[in-house]
Structure formats: C-alpha cells, structure tokens
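Every protein chain except one is present and positioned as in the full complex.
Let's look at chain A:
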Amino acid sequence: MDVLTKFTFVIACWAVIFISVADCSNDPSEMSGDSARKLPSVVIPVSQASTLGSFYSLSLSSLFPEDLNEYCIELLSIYRQRYVTYANCLVTYARPVKICQNCYTDFNSLEDIYKNISSDHPGPGNVSCHDSLMRSDRLMLLYALFNQLDEIWRSAACKQCLTKEQEALSNDTVYFMATLNQSLSCFEQYQKNHSELCKDCKASYKKLKALYGRMDKNQTLCIDLEDAMNITQQLWSKNFSCLLPREETVPVIAVSSFMLFLPIIFYLSSFLHSEQKKRKLIHPKRAKSSNSLMNIQDKFN
C-alpha cells in the first residue's frame, strides 16, 4: 500500500515538473510571436505623425480636392445667419418667456433653409448639398444644431399658440393676452392696497383662470402663456397674498370629531350589548389507558 502511494506521488511530481518545463519552453516562442505582431503597430504611428506634420504646414482650403461648390457654401452662410438670428431671439426673450410670440418668423426661416439643405433634390450644377454639408463627418454639426433648437421649439409647444402655418399668433392666444392684460392693469391700479386688490381684481383674475383652464383642456397653451400665467398666479398668491382664508376650521373639526366618535360608540355598544360568541368544547375520544398518561408523567419525572 505504502509503496503504491509513494509511486503515485512520484508520478505526480514528474507530471508537475514536466508541465512546468513545457510551459517554460512555450514561453519564448510566444514572446517572439508577440514581438513580431507588435512590430508593424509601432511603425504605424510614425507614418501618421509624418502625415500630420505635413498637414500643419498647408493652408486649409487648398488641400481638399473635392471642394464645396459655391451653391452649398451659400446655403451654409444663409443657415449661419438665420441660426444666429433665431438663437439671438431665443436668448433675448428667455425671461419672461416670450419666444413663441417673437421668434416664430425666425424659426420658420431657419426651418426653411434647413429643409432646403436636407432635401435631396440637387441645386444648380447638379450638386446635392445634403451629403456634403450634413453627413460627411461624425459630428453632423448642422443636423445637431438644428435638432436642438427644434427640440426647444417643440417642448415649448409654440405650435399650439400659432396658426396652422405658423405665420401668426392664433386668435385664442391674442384673446388670452388681452384678458391677461386686463388683470395686470387691474393689479397695477391697486398696487398699494392689497386687500382691496384681492377683492376688486378677483373677477378679472377668475376670468383669466377659467380661460386658462379651458385652453389647457383644448391644448392651445404654449410656454409663453404658461409662463405668463405662472407669474400672474405668483403675483396673486405670493405677492398680494390673496389666498383663500382657512375660516371654517371649527365646523371641520366638529364633523371630524363626530365621525371619529362613531366607532367608539359602535364598539362600546357591541361590546356591551352583543352576546359574546362562545365555543363549545368537544372532548375527543382518546385511548382510555391510564397507563399512557402515567407514561407521560414517568417520562417527565
């Protein structure tokens, strides 16, 4: 037995040694393979560096053989102008928000030129500027810029305040503005005395609120109106503090405590008057062996 275990041990040792040797012998070949593979990759940066070096020395416009044609450059500059105008407008009317009322013409013209660029039909000289302006690089700047502004326009829901072609403010919007102005002028009138303001401007303010609620339901609200309404509401509730008074605390407390009192009565009366439910105990048939009971006691003692 002992001999046998020794023998297996020896074999195991040999196996281990052999494997490790084999590993070592493998290693150099791997190394050489690796270095061989690395070689070309070292070469590549050098060549890149050389091209870059020559790149710096040259002027930009003369390098590319496939230059933009005149037409596309023109489109690009129109795009730039309109983009700047529109962005300018947006920032100008950012607070309080009035972008829908003031910037829709700018947006329309920007959208026009964007559509023009992105449309596939070729301009003069049979060139499509869509590919060359929009899709020739990874950044796709024109597309991204317009997309962002369009996103702003959409989330502002300006379309809902404008007519169908986005050419003018819709009638609803104009009417809302008028109503809003009524309220605001009323506010101005009573600037000094807040308690009177709350009383006298209530009618016009309520009318405004009702109109706002209606328009909210019809989905004819845009950010301009929402913001204007928001400011008015804040004026009304915070600045002038025309809050509804919490007058009827007493009746509410009275009714509440009456309601809370009911269950107490209910449980008391059911406790006192209801007959308590009793259960009849049943005695099961068991082995009538006194010795088993004795056994239990014995086991415990």
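By definition in this document, a residue touches a chain if its C-beta (ideal position, glycine included) is under 8 Å from a C-beta of that chain, and two chains touch if they have at least 3 such contacts; residues count from 1.
Going forward, contacts and distances are computed from a predicted model.
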item	value
Among "Chloride channel protein", "Histidine-containing phosphotransfer protein", "ADP-ribosyl cyclase/cyclic ADP-ribose hydrolase" or "AP complex subunit sigma", the UniProt name of the subunit that does not appear here	"Chloride channel protein"
From A:K192, A:K217 or A:K280, residue that would touch the chain that is not displayed	A:K280
Footprint left on chain A by the chain that the document does not show	209, 229-230, 233-234, 236-238, 243-244, 246-249, 251-256, 259-260, 262-263, 266-267, 270-271, 274, 276-290, 292-293, 295-297, 299-300
